[in-house]
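All protein chains of the complex are present and in place, except for one that has been dropped.
A, B, C, D and E are the chain letters, set down in written order, and residue numbers restart from 1 in every chain.
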Amino acid sequence: MNAPQLLQGIPFLAAQPARDGAHLVLFGCPFDSTISFRPGSRFGPQAIRAVSDVLETYCPVLDRDLEDVTFADVGDLPLPPGDSRAALNMVRHLAAEIHAGKQIPAGLGGEHLLTLPLVEAAIEAHPNLVVLQFDAHMDMREDYLGVELSHATVMRKICDIIGPQRILQVGPRSGTRAEFAAANRLGNLKTIRVTGAEIAEWIGDRPVYVTVDLDVLDPSVFPGTGTPEPGGVDFATLQIWIAALAGKQWVGWDVMELSPVYDPTQVSAVVAAKVVRTMILASLARN
Amino acid sequence: MNAPQLLQGIPFLAAQPARDGAHLVLFGCPFDSTISFRPGSRFGPQAIRAVSDVLETYCPVLDRDLEDVTFADVGDLPLPPGDSRAALNMVRHLAAEIHAGKQIPAGLGGEHLLTLPLVEAAIEAHPNLVVLQFDAHMDMREDYLGVELSHATVMRKICDIIGPQRILQVGPRSGTRAEFAAANRLGNLKTIRVTGAEIAEWIGDRPVYVTVDLDVLDPSVFPGTGTPEPGGVDFATLQIWIAALAGKQWVGWDVMELSPVYDPTQVSAVVAAKVVRTMILASLARN
Amino acid sequence: MNAPQLLQGIPFLAAQPARDGAHLVLFGCPFDSTISFRPGSRFGPQAIRAVSDVLETYCPVLDRDLEDVTFADVGDLPLPPGDSRAALNMVRHLAAEIHAGKQIPAGLGGEHLLTLPLVEAAIEAHPNLVVLQFDAHMDMREDYLGVELSHATVMRKICDIIGPQRILQVGPRSGTRAEFAAANRLGNLKTIRVTGAEIAEWIGDRPVYVTVDLDVLDPSVFPGTGTPEPGGVDFATLQIWIAALAGKQWVGWDVMELSPVYDPTQVSAVVAAKVVRTMILASLARN
Amino acid sequence: MNAPQLLQGIPFLAAQPARDGAHLVLFGCPFDSTISFRPGSRFGPQAIRAVSDVLETYCPVLDRDLEDVTFADVGDLPLPPGDSRAALNMVRHLAAEIHAGKQIPAGLGGEHLLTLPLVEAAIEAHPNLVVLQFDAHMDMREDYLGVELSHATVMRKICDIIGPQRILQVGPRSGTRAEFAAANRLGNLKTIRVTGAEIAEWIGDRPVYVTVDLDVLDPSVFPGTGTPEPGGVDFATLQIWIAALAGKQWVGWDVMELSPVYDPTQVSAVVAAKVVRTMILASLARN
Amino acid sequence: MNAPQLLQGIPFLAAQPARDGAHLVLFGCPFDSTISFRPGSRFGPQAIRAVSDVLETYCPVLDRDLEDVTFADVGDLPLPPGDSRAALNMVRHLAAEIHAGKQIPAGLGGEHLLTLPLVEAAIEAHPNLVVLQFDAHMDMREDYLGVELSHATVMRKICDIIGPQRILQVGPRSGTRAEFAAANRLGNLKTIRVTGAEIAEWIGDRPVYVTVDLDVLDPSVFPGTGTPEPGGVDFATLQIWIAALAGKQWVGWDVMELSPVYDPTQVSAVVAAKVVRTMILASLARN
Partner (left out) sequence: MNAPQLLQGIPFLAAQPARDGAHLVLFGCPFDSTISFRPGSRFGPQAIRAVSDVLETYCPVLDRDLEDVTFADVGDLPLPPGDSRAALNMVRHLAAEIHAGKQIPAGLGGEHLLTLPLVEAAIEAHPNLVVLQFDAHMDMREDYLGVELSHATVMRKICDIIGPQRILQVGPRSGTRAEFAAANRLGNLKTIRVTGAEIAEWIGDRPVYVTVDLDVLDPSVFPGTGTPEPGGVDFATLQIWIAALAGKQWVGWDVMELSPVYDPTQVSAVVAAKVVRTMILASLARN
């Protein structure tokens, strides 16, 4: 497979446009074909970049600045609407390339299904990684209306690869009785009352992949998403959770499920961009 | 009066379409003619049903599932715009019928005035009931611009029937000086800092009618309502309050004042649907 | 009945705030309780005034200027939501007062039902008047869900007073088969292909009351209304129709059914304001 | 393959809920996974039904009434997001069943790709049919980003089956130079200046399948669609085109590409519903 | 310079329209020409007034009523778009006049730059005042894209006059590293965890000017603003902070940066109006 041409636009605030020399490589994954309720997260990556320059480069919570680190934003993959397998291959291929260059891949979604190839590529490079999932939903279904590759099954697919013990789910407040029973048995489910220190302790010094399904936030904070679920976390707490992971060995991350059309105030895009800024700074805290 | 034909649509998540055999009967009350600020709650019942299937049937807070209980959604009453007396009669008539069948009537609004005939029918069946009101407003005016039957007077009308001692108001943060003085004197006013246990204790083992004016929620959580009032409760707290009432003797309830047009994000409808799911499960906890 | 206190705000572009000395008196009728589909026209009068100063005072189509004429905008009547009879009385009372002062009353709606008391007051003062109705709908029903006083019955009520021969309906494209059959029999129905000259000829030198239900406009031009009906007239044509009536003996008029919340672009309000400007200038062309 | 369970809601205005005895069968096809620009047409069928009762049953243009004909609305197919092949199979299967019952299938979209299985089923039953396409776009691409089954390739797929001579395209104003050159060579392209009589003449007495991609309408009239294309037709003209086909031998039809979220005024849904009413009456003019 | 004619409309809830006899004078400052991200706060003053009558006059938090105090709302200054210097002069001139009458000026914005002339006029009258700033941003830049008079530089300009020791900044969560370092050194920066008592203690018995940039609120509570900044304070806390200042010697205040077009729910305007009500009652607690 030839490398597809990425579509480049205004890069994320303070990012360089080319991969060379960067410690972290952002790229957009505009795809939403398996969304079950409200599609539109394909427009997430562009919306995040478009509002990113309303932010400052400095983060007072981490006391770090985007200008202290070196990272690239290489644009969006041209993912084909309606062809999940092709889309997943393209994402996995690019992530693998970035791992090969000893850089951290960071995907901007797009739907949560795209976390699957990102984690697969990360496992290839870091077989003993653990996965930290911030999410309102379990995403542990076997299939959705008969479709196996779906935003609703993504964590089940990952679980099938690395086992439930290496996944920590923070924030789920919606799922089937069976899903909750299983998760409670394993103890890998944390409500929004968990602290950053507890999360950091669970990770320990293992390499970690962090996936943020932005619907972990309460819909009052983040209405611009496909399946809003009332009862979520506020922004400040999510920011503190992420900040608590500065210094860990990050091996990849993603921020998924901004669907800007559902939030005419544009606030959801600003929230997503500020989460991305925090993720960049936390994941590069060792660099 | 002949029974009016109800307008049936996609029922609420997991509801049966016919009354027979159900322990609880949902019905919509699409009426908003006395709204003083922003009308539109007539579209509330339809909006709640339309988004309800984005929810799971299982509620982790109550650890109960809609599939464990038996309830019906019989559709919307054809309430005539502009004729409050006729509308109230139709609502009271249907509620009385449901009481006659030893079922719990549950109204989806629609404006808060419709709580009056619902409570009247409940008193007929359960004369010693108490009324629990979640609301941002007192609704204790004598009249509104000379109109006696109004969303702003509904609790005063109920108070005139059962007296203030049998009403508990949770969440009011807007009213006249006289209204607050009276309520404070009686002690039947609770701010949003009240706990579920305190509410449950006040009810004791008396039969209880629960009315939820959704504007008790903060407008950040629930902007889709006629008279948003800043300073309200968050979703998780409201859910916990309701969950604390599981096991009580519920004799009727309603969820009022979703006005979907004012919230283009659709989140208010999702919030309302999740409140309704919690109310169904809590009110049928004995069944 | 005491005269109610009107709520005064920023007057319509170039209007004086007080009635004395004016040839025409604008007032708002913020009422929408009998609307069958989408309520909200109660906010119409305020929205018209708020955007009116984006217009120039000069109208090139009529080659006349608001500064050449003397007219007042006395604010909004405090119409009680949910009490149609009281509302209609208040409107009729004010209109009659204005007629008594030899001024032309001009109502800004609000729902179309309010045309009934405006026409009743006009008939009192000018028994031989004719009524010209621009509208997408017949409004000739006997009742709506059993309610006799309704926006859907208003022209029937007027018809019952003055007979069908003294009403000309321009633009109706929605109604029952019976309504169309009756109108076609009488010949008082004109499609949007009618010319201003034809309308003017029908009026002749009879005193005329003109009611504009803004939904006569195509919804592409005017989406901000309760019951949009595709297939309507464009703005320029409506303006030309009205301009063709300059010089007639106007004895009252209204512009109804702007419901601004349904048009987030605000264009509907601007359209309504420009219609009002044209009506003012055309109705005062003799002054 | 077992017949899937359709999701039934409030039927389209005046439709019966069950197929038996109907001459025409409406069903919804909520699927939009291959949309290239703005997804969301999955919500089209529900939106059409929800506003349909704001219409009258009588159509003055055709002088016919929905109450004169017998038709059903059997609800929505549960099409799996992200799996085009499965979705197309389900649509074809249901359409074939309806043809088997000598009824006319009528699909409500949903994306335009779904016209492919609808036409395939129609060809099976009526091998000599012709296809009339109202559309802003050619939809004649070979593939879109490598995907062959796409809303952008649907007419090419149909063309591959019946040949270009049996397709008439009305309204296309967007395409590649090659697409326009080919169409002009064949003469099967008509601009929006075509008359209903010309279209009717082209059909002659051949059986006809009519597909309406609603983006044939100008975006001012119909903004609620995935790929709005300025320069389209107005509503009245489209209605007259369809009316001109009353009396033809209709063997199937569809109305596609309403994406309600992009039109907060709800007018696009009303327009779509009125198109559907006209299609029902025109296609059943022989019955 | 002649006094400009103010544009008067419906006054704020319970305000008198004329200055004479009032202890506090509200006026609107509709200007937003230096906004760097999203303009539109020029419509703030009108939006606040338009929704103010949905509030009660009584505030249960302060146990005070607008009807107990005497205040005026004199309308909006006609500030020229694009000419900052002229606009600032007009604001300063009016504020100085109000100070001359021993009244408290209270400005409704409009952009935050307008706080500069308001503070300048207050210093003229009360040279030893201190300034309390509620804000998400420092507003301490030297210039913005080369422009010195900007909403992003306003507090720097004030700081240059009275020195950093007489400014308390509550709520900033966005700024450059240098801005935060400087503020932390001086100790005049408080996060949203500060209490009303701490703020009141800092003021002591010094005369105080209070400026509220409404973006201090979390964007979930207040999305209708030019530069939303996630991680802010909730409404109840802001209200308590302001209430804690009742009894202080207020010498002027403003409420800035409502930009209503970005919040289609209208909730931001209601929030702003309730903040204004609280400010009026707190600032007149001595009267």
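We adopt the following convention: a residue touches a chain if its C-beta (ideal position, glycine included) is under 8 Å from a C-beta of that chain, and two chains touch if they have at least 3 such contacts.
Please read these numbers as outputs of a predicted model, since none were measured by experiment.
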item: Touching the absent chain when the full complex is considered, from E:P81, E:G101 or E:G187; value: E:P81
item: Missing-partner contacts on chain E, residue numbers; value: 32-36, 38-40, 42, 78-84, 86, 144-147, 149-150, 261-262
item: Contacts of chain C with the absent chain, listed as residue ranges; value: 54-58, 60, 63, 65, 218, 220-221, 234-236, 239, 264-267, 270-271, 274
item: Chain not shown, touching residues in chain D; value: 37-38, 173-177, 180, 218-220, 223-224, 227-231, 262-264
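In this section, only the chains that are shown with their structure count from here on.
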item: Winner on C-beta contact pairs when C-E is weighed against B-C; value: B-C
item: Identified repeat of the A-B interface (over half of residue pairs identical), from A-E, A-D or B-D; value: A-E
item: Whole-Å gap between the CA centroids of chain D and chain E; value: 55
item: Separation of chain C from chain D, taking each centre as the mean of its C-alpha atoms, in whole Å; value: 38
item: Residue numbers of chain A (touch at least two other chains); value: 38, 218, 220, 262, 264
